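Left out: one protein chain. Kept in place: all the others.
For chain A:
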Amino acid sequence: MSAISASEKVDGFTRKSVRKAQKQRKSQGSSQYRTQSAPVELSPLPQLKDAPSTEQQELFTQKLQQCCMLFDFFDSVMDLKSKEIKRATLNELVDYVSTNRGVLVESTYPEITNMICTNIFRTLPPSENPDFDPEEDEPTLEASWPHIQLVYEFLLRFLENPDFQPSIAKRYIDQKFVLQLLELFDSEDPRERDFLKTILHRIYGKFLGLRAFIRKQINNIFLKFIYETDHFNGVAELLEILGSIINGFALPLKAEHKQFLMKVLIPLHTAKGLALFHAQLAYCVVQFLEKDPTLTEPVIRGLLKFWPKTCSQKEVMYLGEIEEILDVIEPTQFIKIQEPLFKQISRCVANPHFQVAERALYFWNNEYILSLIEENIDRVLPIMFGSLYRISKEHWNPTIVALVYNVLKTLMEMNCTLFDELTSSYKADRQREKKKEQERDELWKKLDELRLSDSALVQNNSHGLQNNNNNNNNNSNSSNNDDTEDKSADSAAALPTDDKEPDVLVNIFV
């Protein structure tokens, strides 16, 4: 607590790093814990490789059942011996399934899946750190990883075994299994998610009957993420799987897939944590466009619709994605979106955030994009010209100014005549604007002057009649010296104190 100084206590925005330093964080989480109070010991079984072939089946089953015993890893000293036995057994099982043929008989399937389900399907612990920042923070790791890792490994080898029969396995690896597997993608442990990704990928490949279900569930997860919770740790992994699925889409694309692109993938760009999965998301989008170029227009319009307005980091990401899309775009599609796109780009190059401006200007270093611009220079140049010319004079960042020179020079060399025309019309516009400003300034000055001379007029008017009488009295008084004493006293009292120019008044009213 002494780490926070008095000034920081008053300041409402204590640095995140300081706050974290105080929190006593557990770097490990787990929901696995032993419910029984009595310690359970595992008795070591003989090695599989030593057992005669007739007994191997039975031994295999026994070992599987043994591994259904769960251990509490929060307490690092409890049940060390049993934990070690389980670990060694799991290791042995992994080897057994990887190296031997003919071990996967029908009767083993339920045992295997049971062991797997018992070990990995669990409720994930609540997040220790809701403000998790992937660049700064350490992720919360699964405490029972020494065992769970081997279980995942086992599952993977099981799926990849040449004798694996989806027709048998489908009774056990069913929709419920897949649903629970998907829930685990929310794990904070990246190693776990990595395994899950590969496993789900294999399952999708082998179980055709589950494909539609998997796609639908992933849809649900994403939609919930976008519109409800804004929290899910496994978006990047799921997108990676989707990338390989999209890559394999048959042509023509089914309507379901196009819907997915427009209703899920594009809105996914609006998530706050886009940085965590943007690379995978962009890959998916580009894959779609490579499959079906006619989707280019709706995709780009979608991105433009969701263009970030307050987050510059995101803007830089979007620009990167646009460049990736432009790299594969067909010229006929480019023509359809060039105007709205370059309007946005011209706003980006003028952006005061230097990274955004730089990223946008760097498009002109891309040969293919240059060739597209060249073919359509008469539409693109008028859109870009104004911003470029303006920021060449006004931008604060010298690197940007140098880049703008490059861009202007490139554009000029593409079509000098058009460039010159735009330059002169831009200058003419600026002249007109300046003239208008000057006229406006002069008008204000005139109004100011009028006001000053009028105000004197207005004040005098309100006491007009009174003054008039008094002045008349004065005039008449001065001529009648006898009566001066009395009347002057009266008139003196009646004279207004702020009467500065009685002469003016006399001229008007008399």
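Convention: contacts are C-beta pairs under 8 Å (C-beta built on N, C-alpha and C of every residue); 3 or more make two chains touch, one makes a residue touch a chain; residues count from 1.
FYI, contacts and distances are computed from a predicted model.
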Self-check item: Hidden chain of the complex, named as in its UniProt record, picked from "Protein rogdi homolog", "MKS transition zone complex subunit 1", "Cyclin-like domain-containing protein" or "Prefoldin subunit 3"
Solution: "Cyclin-like domain-containing protein"
Quiz item: Which one touches the absent chain: A:P52, A:G102 or A:P398?
Solution: A:P398
Quiz item: Which one, A:T108, A:T198 or A:T270, makes contact with the chain that was left out?
Solution: A:T198
Quiz item: Which residue among A:A88, A:V105 or A:L208 touches the omitted chain?
Solution: A:L208
Self-check item: Residues in chain A touching the chain absent from view
Solution: 166-167, 170, 175, 197-198, 201-202, 204-209, 211-213, 215-216, 219, 240-241, 243-245, 247-250, 254-256, 259-260, 263, 279-280, 283, 316, 320, 324, 354-355, 358-359, 362, 365, 374, 377, 392-393, 398-399, 401-403, 405-406, 408-410, 412-417, 419-420, 423-424
